[in-house]
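Yeah, one chain of the complex is gone here, protein chain that is, but the others are all in their spots.
As written, the chain order gives the labels A, B and C, with residue 1 at the start of each chain.
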Amino acid sequence: MGMIGGGQGAFIGAVHRMAAAIDGEIELVCGAFSSSPEKSKASGEDLYLPAGRVYSSYEEMILRERELPEGERMDFVSIVTPNHVHFPPAKMALENGFHVVCDKPLAFDMQEAEALAKLVEETGLLFALTHNYTGYPMVKQARAMVQNGDLGSIRKVFVTYPQGWLSTKLEDSDSKQASWRTDPKRSGAAGAMGDIGTHAENLAEYITGLQITHLCADLNTFVPGRLLDDDGSVLLKFDNGAKGVLMASQIAAGEENALRIFVYGEKGGLEWHQMHPNSLIVRWLDKPVQTYRTGSAGLYPAALAHSRIPAGHPEGYLEAFANIYRNFAVCLRARLSGQAPSPVYEDFPTVADGLRGMRFIERVVASAQSQEKWTAF
Amino acid sequence: MGMIGGGQGAFIGAVHRMAAAIDGEIELVCGAFSSSPEKSKASGEDLYLPAGRVYSSYEEMILRERELPEGERMDFVSIVTPNHVHFPPAKMALENGFHVVCDKPLAFDMQEAEALAKLVEETGLLFALTHNYTGYPMVKQARAMVQNGDLGSIRKVFVTYPQGWLSTKLEDSDSKQASWRTDPKRSGAAGAMGDIGTHAENLAEYITGLQITHLCADLNTFVPGRLLDDDGSVLLKFDNGAKGVLMASQIAAGEENALRIFVYGEKGGLEWHQMHPNSLIVRWLDKPVQTYRTGSAGLYPAALAHSRIPAGHPEGYLEAFANIYRNFAVCLRARLSGQAPSPVYEDFPTVADGLRGMRFIERVVASAQSQEKWTAF
Amino acid sequence: MGMIGGGQGAFIGAVHRMAAAIDGEIELVCGAFSSSPEKSKASGEDLYLPAGRVYSSYEEMILRERELPEGERMDFVSIVTPNHVHFPPAKMALENGFHVVCDKPLAFDMQEAEALAKLVEETGLLFALTHNYTGYPMVKQARAMVQNGDLGSIRKVFVTYPQGWLSTKLEDSDSKQASWRTDPKRSGAAGAMGDIGTHAENLAEYITGLQITHLCADLNTFVPGRLLDDDGSVLLKFDNGAKGVLMASQIAAGEENALRIFVYGEKGGLEWHQMHPNSLIVRWLDKPVQTYRTGSAGLYPAALAHSRIPAGHPEGYLEAFANIYRNFAVCLRARLSGQAPSPVYEDFPTVADGLRGMRFIERVVASAQSQEKWTAF
Partner (left out) sequence: MGMIGGGQGAFIGAVHRMAAAIDGEIELVCGAFSSSPEKSKASGEDLYLPAGRVYSSYEEMILRERELPEGERMDFVSIVTPNHVHFPPAKMALENGFHVVCDKPLAFDMQEAEALAKLVEETGLLFALTHNYTGYPMVKQARAMVQNGDLGSIRKVFVTYPQGWLSTKLEDSDSKQASWRTDPKRSGAAGAMGDIGTHAENLAEYITGLQITHLCADLNTFVPGRLLDDDGSVLLKFDNGAKGVLMASQIAAGEENALRIFVYGEKGGLEWHQMHPNSLIVRWLDKPVQTYRTGSAGLYPAALAHSRIPAGHPEGYLEAFANIYRNFAVCLRARLSGQAPSPVYEDFPTVADGLRGMRFIERVVASAQSQEKWTAF
């Protein structure tokens, strides 16, 4: 793995490195960690990389690594830069034959997103998008239960993602995280909706297997002077007739990272909370509440395949994130060895999920500006 | 107290009786428990009432009780009938000088509601509407915290009320509860939104002290053949610029009575869940999460005044309901003795709350039928 | 019902009155509320009792009520005095033909307890002891599950009852509650173990149907100058070979009333927490965790018979307490009418439970003073 971005002071780069390291399947061999060559070099030293594999730019990295012999050169790039620097390195990597793991959202705008999707199709290379919340075992269990019809036809979906960290004008401090996320030139058309609303959208579609067809959005900017939305609520229609509500907020003062989803079908409903990720609560019309637990009895194979340690030894955010990397690595290794991977591991978000996320951003922003109730997705 | 409705087989009548009895301040002295004289009589016997105080109709009760000497006759009526039978007895009671406690929603439609409000104003009699959820001590604490500015200016309100009991076509069975609630002739213009959506609306306005100014509603009927909405989601605007979401559903399969509210201000946010009513979770930007507990340390007087027993001895739905009756009784007793009640007890929902609830029903239904995003409240 | 004790400033007397009132089956008709005639009179006025039925002493009450005609006189006494005043009025009531409800623990010492048990047997009168925690619907469910063998043979019981209210020397203030509970002349041989340890012992035996055969106790007095134990831990042996631990503390700073029990059998284990009383968590060797809920699906008849309102409308401490009174009233009414009560209601703690509780106090104190590990129960 060669990393693009994620130098000193970054947040998500370190997450990607830890997630990639946990299972011992992926080795960080090189990186272009910053647009500043000095910072990239210093970051590489912190990571115990040999100086020769720490590059001044992603362009240099891609070109130089391409020249290395197979087995020595990186197999794929991991792109952990702000949104406006997803497309250029992803494009260049794909064009030079490297597989790609990319942070979400996929790109800066729809145009970039569609170009990437086309390129992935043309090259046939692997492309993983780190919608990491789908990596949790209990999210896999939820999806499997819906797929197997355990809940009956789905009627209502309720997904809320409150955070409080942007309750004040943090972008005026030296917070690198706040700075680019509230900057339309680096983040794209949406703020909270792009950063976390897309996670909520992805989670809802992943678990239910349904697709949003229409939406009605109300976006808000509560912190004076902020340039992008920091809060929003969206009514949803799904392709089977189900209805939904999606709420994403970064001014929900005091909340940490409280992504939560409720899915109700004809026979029962499920509830999952990211901050208590090893429990999946399932309520039924006609029997006692059940709590499915990571690594415990009664799970579908997809849930069992995504935990590492015995029940009651809590697995968290990094382990869920690692499941994306692990599945990507399994599929990549299978491809390199000319074999088919076990289907249970052919399960990570792809460029197609990224496209839907970018479309969600575009449509939410359009709806927020419209006086009409429903906007087609 | 004389009861109208609440005969054998009814649900809410028994709740009113238990709530009125707990504190020993109110005595059930007479009733017209059913439109069937036989059933009324049988119900009165079950309640150990003397036969002479069990009436065949509310008209009879009001007229006959009026003739009894003061001190012996009932002081007020409690109306626990289906929605379409709120207005006639309430009107007659007021016109005959009796104070009124009435179940929610206030009436069948806005016309009735406005007539009642006018009558209450003209007669000067006491009128309590049993939006019982505002009776919980931790709801009082939440309201006091907002009033005192502890959370700063309110930005976002999130209130959800999922129930699952109407997930199937229960009205085709012999369920009296399901039957009238899904019948537009007895329930009014809305189903779930009238039955429980109004509770959610009332709770949000009570805690925040804000008023809804606009809404955008999506109402659904998921169970085939049902005549009224059984689910709905509503985007909200409040008069201070805050935004909100209200969800009420009776097809949230497996849910019991999961009314839950989140209120976020500039400095912190609160969470309250009706099914765990003795805890109020408050999260802050800059200090650890706090959990306020019924009867425990750190509460505002309004919260302390509405619990009966030491902390850790859970008070529930009936005790919250009883707080409405207790406060009504305190105010009534004060009035009868020509004194002012302690202000902390001058706190129960009135005809004004009822008017807002009826307006909410009307506006939600109008919005659901409109193609425009926002409908004025 | 005629009440003995429970005048102004008392705690448990008001609880008994509320519990007795909820279901409309019991009417408070008279009382001797205090050893001070003035205070008794004032208390009676607060309760809207006619002056003629408010007595200066329990002796007066029992003798005078005995003279009233049947139907008018009280049917039973409710004794809510401190422990040292349980025996004398209970004895006198029984000797004069009145049934008895008595607060726990049964008496001041074993001698009194055995005399009472004998008297109940001789008179054949009804005697209920308010070990109120067994009144919760989910405790009934727990007992029924054990009785039906759902958990297999029981191996381990774990019951903990931490409170924090005596963490300081509250008895030096004007707290009536703290004063008598820490006074060996009024409370008896034990402090925390008598006040709340007996509840824990009763709950463990009630749910499991087992009896303690041996115990090993460590009693402590942490607050300097206090005269009785304020904390204790006890190892237990049960008659089927199961083992257990019982902890009761009133210096567990910050705790409210956190009675909690875990019972493990060969096939599964259950957990119940008094502060979240409407959930019973059951864990299994081979299937997902279940949460049984008051009033909800999958319950045994005994659990269903002890809730009043639909699932999700929380029932609390008073409702559980009321179940003791309601069952007592049902059995009393059946006896008065010469019929057998429905077996599901023949379920309230009796003098036999009281005897075991007194024996528990005696044996725990003996064990605490012994250097030997095990003391026979």
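The rule we apply is simple: contacts are C-beta pairs under 8 Å (C-beta built on N, C-alpha and C of every residue); 3 or more make two chains touch, one makes a residue touch a chain.
All values reported here derive from a predicted model rather than from experimental measurement.
> Just one of A:Val29, A:Ala311 or A:Ala334 touches the chain that is missing; which is it?
Residue touching the absent chain, from the options given: A:Ala311.
> Among A:Glu121, A:Glu256, A:Asp286 or A:Glu346, choose the residue that contacts the chain missing from this document, as touch is defined above.
Per the contact definition at the top, the residue touching the missing chain is A:Glu256.
> Among B:Thr198, B:Ser296 or B:Ser367, exactly one should touch the missing chain; which is it?
Considering all chains, including the one not shown, the answer is B:Ser296.
> Specify the residue from the set C:Gly164, C:Gly188 or C:Gly354 that touches the hidden chain.
C:Gly164
> Could you pull out which residues of chain A are in touch with the chain that's been left out?
11, 14-15, 17-18, 21-24, 28, 47-48, 163, 165, 255-258, 274-278, 293, 295-296, 308-319
> Could you pull out which residues of chain B are in touch with the chain that's been left out?
282, 284-293, 296-298
> Tell me, which residues in chain C touch the chain that this view leaves out?
Chain C touches the missing chain through residues 151-152, 155-156, 158, 160, 162, 164, 167-168, 216, 218, 220, 222, 231, 233, 235, 243-245, 247, 249, 251-255, 262, 264-269, 282-285, 289, 370-374.
The rule we apply is simple: only the chains that are shown with their structure count from here on.
> On C-alpha atoms only, rotate chain A onto chain C and read off the angle in steps of 5 degrees.
180
> Chain C and chain B are one sequence twice: same or different residues at the contact, by the over-half rule?
same
> Averaging each chain's C-alpha atoms to get its centre, pick out the one most distant from chain C.
Measuring from the centre of chain C, the most distant chain centre belongs to A.
> Please indicate the chain closest to the centre of the assembly, with centres calculated from CA atoms only.
That would be chain B.
> With chain centres taken as the means of their Cα atoms, state the distance from chain A to chain B in Å.
43
> Can you work out the whole-Å distance between the CA centroids of chain A and chain C?
54
> Using CA atom averages as chain centres, what separation in Å is found between chain B and chain C?
Result: the chain centres lie 34 Å from each other.
> Check each residue of chain A and list the ones that touch at least two other chains.
Within chain A, the residues that touch at least two other chains are 282, 284-285, 289.
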